[in-house]
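Only one structure is covered here, and it is reproduced in the block below.
All protein chains but one are shown in place.
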Amino acid sequence: MADYYRGNKEYFPGVGKIKFEGKDSDNDLAFKFYDENKIISGKTMKKHLRFATAYWHSFCADGSDPFGNGTIRHPWKNTEEKADAAFEFFSKLGTPYYCFHDIDASEDADSIAEYEDNYKKTTEILLERQNATGVKLLWNTANVFSHPRYMNGASTNPDFRILARAATQVKASLDANVILGGENYVFWGGREGYSTLLNTNMKKELNHMAQFLALARDYGRKIGFKGSFLIEPKPMEPTKHQYDVDSATVIGFLKEHGLDKDFKLNIEANHATLAGHSFDHELRVCADAGMLGSVDANRGDPQNGWDTDQFPTDVYDALKAMMVILDVGGLGTGGLNFDAKVRRNSTDSDDLFYAHIGGMDTFACALEIADKIIRDGKLKTRMDKRYESFTFGKGLEFEQGKMTLENLRDYALHDSPISQVSGKQELIENIMNQYMFA
Amino acid sequence: MADYYRGNKEYFPGVGKIKFEGKDSDNDLAFKFYDENKIISGKTMKKHLRFATAYWHSFCADGSDPFGNGTIRHPWKNTEEKADAAFEFFSKLGTPYYCFHDIDASEDADSIAEYEDNYKKTTEILLERQNATGVKLLWNTANVFSHPRYMNGASTNPDFRILARAATQVKASLDANVILGGENYVFWGGREGYSTLLNTNMKKELNHMAQFLALARDYGRKIGFKGSFLIEPKPMEPTKHQYDVDSATVIGFLKEHGLDKDFKLNIEANHATLAGHSFDHELRVCADAGMLGSVDANRGDPQNGWDTDQFPTDVYDALKAMMVILDVGGLGTGGLNFDAKVRRNSTDSDDLFYAHIGGMDTFACALEIADKIIRDGKLKTRMDKRYESFTFGKGLEFEQGKMTLENLRDYALHDSPISQVSGKQELIENIMNQYMFA
Amino acid sequence: MADYYRGNKEYFPGVGKIKFEGKDSDNDLAFKFYDENKIISGKTMKKHLRFATAYWHSFCADGSDPFGNGTIRHPWKNTEEKADAAFEFFSKLGTPYYCFHDIDASEDADSIAEYEDNYKKTTEILLERQNATGVKLLWNTANVFSHPRYMNGASTNPDFRILARAATQVKASLDANVILGGENYVFWGGREGYSTLLNTNMKKELNHMAQFLALARDYGRKIGFKGSFLIEPKPMEPTKHQYDVDSATVIGFLKEHGLDKDFKLNIEANHATLAGHSFDHELRVCADAGMLGSVDANRGDPQNGWDTDQFPTDVYDALKAMMVILDVGGLGTGGLNFDAKVRRNSTDSDDLFYAHIGGMDTFACALEIADKIIRDGKLKTRMDKRYESFTFGKGLEFEQGKMTLENLRDYALHDSPISQVSGKQELIENIMNQYMFA
Partner (left out) sequence: MADYYRGNKEYFPGVGKIKFEGKDSDNDLAFKFYDENKIISGKTMKKHLRFATAYWHSFCADGSDPFGNGTIRHPWKNTEEKADAAFEFFSKLGTPYYCFHDIDASEDADSIAEYEDNYKKTTEILLERQNATGVKLLWNTANVFSHPRYMNGASTNPDFRILARAATQVKASLDANVILGGENYVFWGGREGYSTLLNTNMKKELNHMAQFLALARDYGRKIGFKGSFLIEPKPMEPTKHQYDVDSATVIGFLKEHGLDKDFKLNIEANHATLAGHSFDHELRVCADAGMLGSVDANRGDPQNGWDTDQFPTDVYDALKAMMVILDVGGLGTGGLNFDAKVRRNSTDSDDLFYAHIGGMDTFACALEIADKIIRDGKLKTRMDKRYESFTFGKGLEFEQGKMTLENLRDYALHDSPISQVSGKQELIENIMNQYMFA
């Protein structure tokens, strides 16, 4: 009996269940680092990493780019076949979660009634396959950016009718989420921004966006959605400037509008770098605010200025991400979903497997190293020691709000000469490499 | 009798009072556009633009860069001579304001007592010259980033003793500000950030920074400072990552820590572009939050990735900035100070005049065009029309918080087909060029 | 009788011939600066600027981007209708030239015979309309980057069969060019590069590219093509790294392979900035090598890292470009073609006119200012004076190759003290603004 899901037809016939074979395996279709049942500090790798496959890149994208037509032709022809292919893939690969936009899985329609009807049927189709495989929904979202009607924005569109149209998709997506037991619900504002400030009332648009999010939250809670709402920051592309620039901007916006109790953030590696930050910086900003929701795991190209959405392969980046994630006690109801696409010229159907295997191995490798570093405690001890002057005496009083500016000045006046304290960055970087390559 | 200030010695002997001579003048040492007494919509250019000369670049910088020694040798030898040169320059140029860091004007010292003593004497020297010339203090600030002791931060330093040392400079600078009648007080966090997250507790450091700012505010208010405290955002340089990344980040931080009543922002053009934003975007973000305090007028180099701090010369940028400034009713107690330096190889003493004349003419030219655009009202009408669907019916109800997500969906379901509305960006850009070059 | 071309149907019925109405016109559909017959230093504006409309962006592009479907629906249904629309547009707008890729104008086909047959018919269609309107072909090119078969390159494809397939398109395009009297022939290597060096033999690929270009040149010359072959540099996008990075790279490559007698460069403003250069830098590099062929006039977005291909609107950039172009005696057989597209949300059919009008006015305005600057001679005199030490004595001997390193040292040893010479950048920038805004 097959150890994977198969619908009426097998869509990846040459590939079976992907297994862990370890570092020395020369089977390209096996994991070298990701051993789902391996226990890392009391929890399986599977539970630590909570991998999710993304419907859009993996089952919808066709390799097209602004300068060329699609290179990849998918054999599935309708909603059911696409779902079969997707769940066959999930079950062969072993990602316990998946995620999707409404029109990734369900057919779009100009008629709202038809759109809603399609979506309901699709929800049944997905639910059956969830039940058949045990694969769960990490999150879904409404694509309110691809259709021409959203060219001036969805919730920030200057035309109220477009905003209302976007609401139909969000409502339907929340309905589907509750049926499918989704653990989170995502908003990505690809058209929420401006092309030129000369025709834009930014303040009004941001107020509309906040109002729209509040209505979505109210509706979700009303119908029983218990999970997190997630905002995914991105500074630009496709829109010249997008309002959800980065973590700090989004957190400020959510707090300003009283949305921070229900909303967290979904951080994407490549969006972080487009915003001029490192991946772990963005994770850390969210973690410090108690608002780290979930992660889009991918990478950009260091020489290119757009969202290349490549599968994660850099263990340094994954390691620094995992150090933040472990430090805050894990991903909670979030996960690591691959918002990543194979290259335009990776046109063999097994390339989709290699890409995911590589991404999963990268994070598994990083998880083991991060766990080792954290258990070892050496770096943590170093860091804590840097701040020890705030754990006693006047430093502690300062932290406790017991000092004035004049008190500080008086303390400084009578303090002994200040000695220089090295940041020891190079040494710490050496230690990191030793953890990685020893 | 001279129409400018002159101390014991004249420091710019070849240059007299810079006058407005109009567009056709071929006198390099005259204004072509800046006519300080010209009335623009009821207010003089001087009052609109509130120009300030910066002590540091103009009287302290020597043209050095990371790859080379100073090229510019200043003839002033002590605090008094430097102040004489500065006020001679201010009065010849006609900038009604100036701004400075403590150790730009006053001699630094390792001994706090000596530092404070120097500063007190300097304050007297400056006050005398303010009185003699009528030039006023736009803002001062404490330089807590240049001295080696601040290499790991000032208020975010892991060592409490450094934080306390920084407090002495801030306290002294607030004391000086009150004596000099400063209209604002600035914080720029050049070392408030991290070089690597691997040795940094960002959350703790940000809490320390907030606490420190609160203490400074309390002290300032106590001693009678009535003006605005200003934070100047910058994302990087000198520190790899600086906490005050951009307007949105700073505004979020100030609100989070209850500082938004006393603090506004000081926006620098070149810092905006380093953060991946346009100058007018950053101004607009502040304006929309009611927190636009003052402006550092300069520009970066579009091909270089560091703070080039060039004098503003691009009328497009200045125009878009002035459109925001006029739109919010002007700069209030803020001003346009030139945080700009002459190029390393602009080594003649008259180059300092050309640079300022160019910067002032650029903004004066922009002011006139911006005023024309705003009075004309054509662009504003266009913009308002884009949003008119929110001024009646269901759109208005949405804005008033009277609709649910389901209401929106029901409205969309029964709405007539949506027509596409062009953003008209190209046409608007043509109109802008016509305003500028007609 | 109509003053513009009209086929069986009028495709832009609301718009007539675009006329020059001058700076104060408030007719959005009129030129404010471009007066085609105005004489500037002995030549009409039309002959100076040699504007060309691009088939692809203006009659093929539909506003789609990587995150959204097309927003613009064109009413033309076949080759003939598209040609009618295009020539109607050219003749209404008054651009004397046009340019196209093979499959912009002619229908593509998998069968080579069918492709060639389509192209022949298209050539006749275009020729008829050229004759009817007097509009001429600035250049054509073969699109060997959009079709999936070129995903790994065209002339640099690791698979020889793809290279041969690309040759069929180049041959057919040269055949068409000769029939249509094209003044230039362009190569843009959108897929000539690599996605990862780990699977790429760069040296072999570059040799193939050179060989391919030589064969195209030989064939072109054989069939009577007298014009220039042009390479259009671009550093990246769509391919991660493209071989034709910038002017210097392309010029070096052409010389290395003996192609510099027949090939020149086609410089695009937005490609220049993606390569980290200014537009005028790239023009100057070509001009200095005697290899400035033609210009793709557009602009990028200063905050975005991809090719936004916006219509040129910045008079500073256009002015600096025109200063180079006038300095080398004009564009020769090249022209200024708009490789620019309306924004995704500029969906009205008149937006295409506004966009072109704005681009043409921008360059016309720049032409007048550049001409004034050059006739005035002030900046040229300043520049020449900087180098005058090379016009006599030892400086001249050095230029003439008559000095050794030891001679230079001996000269320096006995030379009088060196005085510092300011670069006067700020003053020059002021003068530029005065030329522009006075």
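By letter and in written order, the chains are A, B and C; residue numbering begins at 1 in each of them.
Throughout what follows, a residue touches a chain if its C-beta (ideal position, glycine included) is under 8 Å from a C-beta of that chain, and two chains touch if they have at least 3 such contacts.
Quick caveat: nothing in here was measured; it's all calculated off a predicted structure.
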Displayed partners of the chain not shown (whole complex): A, B, C
Sole contact to the chain not displayed, among C:86, C:170, C:230 or C:336: C:170
Option from A:277, A:320, A:394 or A:409 whose C-beta touches the chain left out: A:277
Which residue of A:64, A:207, A:333 or A:347 touches the chain not shown here: A:347
Candidates B:111, B:304 or B:400 - the one touching the absent chain: B:304
Missing-chain contacts mapped onto subunit A: 23-24, 28, 32-33, 71, 273, 276-278, 302-303, 311, 313-316, 342-343, 345-348, 351, 354-355, 357-358, 361-362, 365, 420-427, 429-434, 436-438
Touching residues on subunit B - with respect to the absent chain: 63, 65-71, 145-148, 150-152, 190-191, 195, 236-238, 240-241, 274, 301, 303-308, 343-345, 347
For subunit C, the residues touching the chain missing from this view: 112-113, 148-149, 151-152, 158-165, 167-168, 170-171, 174, 195-204, 206-208, 211, 215-216, 218-219, 235-236, 241, 245-246, 248-249, 251-253, 255-256, 275-278, 280-281, 284-285, 288, 320, 379, 382-383, 386-387, 389-390, 394-395, 398-399, 401, 403-406, 408-409, 411-413, 415, 418, 420-421, 423-425, 428-429, 432
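One rule holds for everything that comes next: only the chains that are shown with their structure count from here on.
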Minimal step count in the chain contact network, subunit A to subunit C: 1
Chain copies touching (subunit A, subunit B) - same or different residues, decided at half shared: same
Rounded Å distance between subunit B and subunit C, as computed from the means of their C-alpha atoms: 39
Between subunit A and subunit B, centroid-to-centroid distance (C-alpha), Å: 36
In subunit C, residues with contacts to at least two other chains: 71, 303, 343, 345, 347
